[in-house]
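With one protein chain removed, the remaining protein chains of the complex are shown where they sit.
Labels run A and B following the written order; every chain starts at residue 1.
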Amino acid sequence: MNLFNEKVTVTSEEADILGEKPEMLRCGGCKREMVADIVHAADSICPYCGALFRQPAYRRIETIVDSGSFIEIERDAESRDPLSFPGYKTKIESERSKSNLQEGVVVGKATIKGLRTAIAVMDSYFMMGSMGTVVGEKIVLITEFATLNRLPLIIFCASGGARMQEGVLSLLQMSRTTIALARHSEQRLLHINVLTHPTTGGVTASFAMQGDITLAEPGALIGFAGPRVIQQTVGDKLPEGFQTAEYLYERGLIDRIVERRDMRDTLAALLALHAGSAADDVRPKTSFKEWYDDVFKRNS
Amino acid sequence: MSTVLVANRGEIAVRIIRTCRKLGLKTVAVFSENDEHGMPARLADVSVCIGPRQAEKSYLNIDSILAAAKAFKADMVHPGVGFLSENDAFAEACAEAGLRFIGPDPETMRLLGDKQTARKTMIENGFPVVPGSEGTVGSLKDALAIAREIGFPVMIKAAKGGGGKGIRVVGDAAALEKEFALVRREAELAFGDGSVYLEAYLPEARHIEVQILADMHGNVLHLGTRECTLQRKNQKLLEEAPAANVEPAILEAIQQTAVDIARCVGYKNAGTIEFLLAPDGRFFFMEMNARIQVEHPVTESIYGLDLVKAQIQVAMGHHMAVPQEQIVAHGHAIECRINAEDPAENFRPSPGVIKSMTLPGGSGVRIDAGYAAGDEISPFYDSMVLKLICTGDDRDEAIRLCSGALSELSIEGISHNAAFARAMLADPDFQSGRVHTRWIEQVFIPRYLRGQQ
Partner (left out) sequence: MTMSSNETVNQTPDETREQAWIRVMNARKENRPQARDYIAKLFHGVFEVKGDRCMGDDEAIVTAIAWFENCPVTVIGQQKGHTLEERMRCNFGMPNPEGYRKSMRALRQAEKFHRPVICLVDTPGAFCGVEAENKGQGLIIAEHLRTMATLKTPVISIIIGEGGSGGALALSLADRLIMMENSYFSVISPEGAASILFKDSSMAQEAAKNLKLTATDLKSFGVVDNVIREPEGFSRFNMDDSVEDIRRVIRAALRRLTRIPPDRLVENRHQKFLNMRGL
């Protein structure tokens, strides 16, 4: 019996909708292909085998900080293309159009279980997480903000190395971030690094290895030189598990390997342990705007 | 509107996909890692894994399901039964994501999902409800006072419970004292909310429910009654349509009350209102389920319609055009739920791989199966293998047809309750309608086990 006036009709264009395949990812663990958005909706963990995918920065922040507590700064910072490197500007445009990421790192302040912290999360989906002047400057800025406001700093590191298109100026960011963090450390403030897959090159050789506490995600590739280069240099096969977080942990380079589901709790526990070391009442708090304008001596 | 995402698994997912195919709609099946090779994944146009086998990471994972809908450009979502089908947050999230949720509004779901507020609403609007506490019961002291007022035995029920879970019957004050805190703790663990309320326990009551269908334009129809009295541990085993051995006047009153209730809460799409019918003919509102029910095929059989199709059409905004008087049932239908369990071993679940299946057929015989030979009944989800629905010109015919079909049914590789169901059909109490909601547990099982020896 048909209870309704109307009939169900489906146009042929509508019927073709399923033809378009969505963005897929292949799991490094079980090798299956799966829908990128679904993987990232589940903390970027493979639903089949539990292997970790590289997690987009904004999603990472959502899973770590207290809901609604994250305030971002310098979102729209853009490279001035100091070398006028051919094709660089176009590449940046195309990377920006791929997702809502504007650059290779997202920085700001937030609370984790009520504890205030500054946070920087690198994203290896943006130009392989390469560090150029903008990534360097954003990290310097959030470190300076944390220093002035006596906040701990958590950096999620993920990088393929220094950004070639900005030449020695990319290299310089290693020195600049080192200096900013040294000044932060001088104030007895906590700096935690979380090394995620992959953390290599200039980032490893600077701020990623300068934390008070160094955590890592399981299976993350962490090293200075890339595995291919090393392979070419030595000629032999690389050792089993070379440059994985577990491998570095055995060699005394990492404090703890933390599963994604435990990350928030672990960070909160560390923040709580260090909460007494920086006297909160010593310096006045500033808003981002006041401090920022002061840094750049801008008028509102 | 062309693509439906089926946010469920097993038999109901297959059911929905089949109707979508009939209507020319494309289907997207979502599955947990455990169901990768299941029937829904095989039948749908596209299928995608949304999480590991734990339900809260997959079938209850709203983010993953919405991501799948977005990825495959689904425009409608059918939540099936259980899982997210009565989750108002899911319905809202679908709306926000621009997806048509095949079911009622989130507000209606919220109202009806909390058994306590549903009860209160019914009381406020003058509908008969099972005597019980006004709202949730905070303390044992209050519980004892209310129980004394409404009379023992009473049922302690979890406010956020459902599907027959979170219910305890106590016969006197001493039992109430013993069980009260226990039920609260169980509810806290199972549903995340330890609130409980009290209801009079009506012994020898029958469970009569009414199928409601309402479109988005204010038209409300009822599609007759179903009897679901045969339950074990509050889980239905056998259902019939229409309810038999009930005075027509009472049935008519129940049906009309159901329509009034549906109008009162502004219900849209398909839903079922469950009543308790006391031996003296009084009936009481128990709860309303804001979704399609597992036993919907018996209604479909006697009215000759496709309820899932009707749901989709309601969601598409179509107008119901047939007046109530023209909706006439013919015949009698019985549904047996065949589960992978062993009645001889206290209905212990019997998961495993189905080696082979022989299914009955013929006029008036319908099988809704969620598995085929070679599929695995997993221990992680419910144990229902298939539903057998038999329709005859009258109840006796339906009973004979069903009994015959059950004897033809064979499933190798797992234990199942087909023989138990057949024995039930042959029982004189069943045939004469002298049953109540505790009949299986209190009367039939002992009888059956004795017969087995």
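What we mean here is this: contacts are C-beta pairs under 8 Å (C-beta built on N, C-alpha and C of every residue); 3 or more make two chains touch, one makes a residue touch a chain.
Quick caveat: nothing in here was measured; it's all calculated off a predicted structure.
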Task: Kindly name the visible chains that come into contact with the excluded chain.
output: A
Statement: Missing-chain contact, candidates A:H40, A:R176, A:H197 or A:R260, resolves to A:R176
Statement: Of A:A51, A:M209 or A:A269, the residue touching the omitted chain is A:M209
Message: Could you pull out which residues of chain A are in touch with the chain that's been left out?
response: 80, 82-83, 85-86, 133, 137, 140, 144, 162-164, 166-172, 174-176, 178-183, 186, 201-202, 204-210, 222-225, 229-230, 233-234, 238-239, 242-243, 251, 253, 296
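Operating definition for what follows: only the chains that are shown with their structure count from here on.
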- request: State, to the nearest whole Å, the distance from the C-alpha centre of chain A to the C-alpha centre of chain B.
  value: 46
- prompt: Can you list the chain A residues touching chain B in their complex?
  reply: 1-6, 8-11, 14-15, 17-18, 20, 22-23, 32, 34-38, 40-42, 47-48, 50
- prompt: What part of chain B is in contact with chain A in the complex they form?
  reply: 1-3, 23-26, 28, 32-33, 36, 45-46, 48-52, 57-58, 61, 63-64, 66-68, 70-73, 213, 215, 221, 303-305, 309-310, 312-313, 316, 318-322, 327
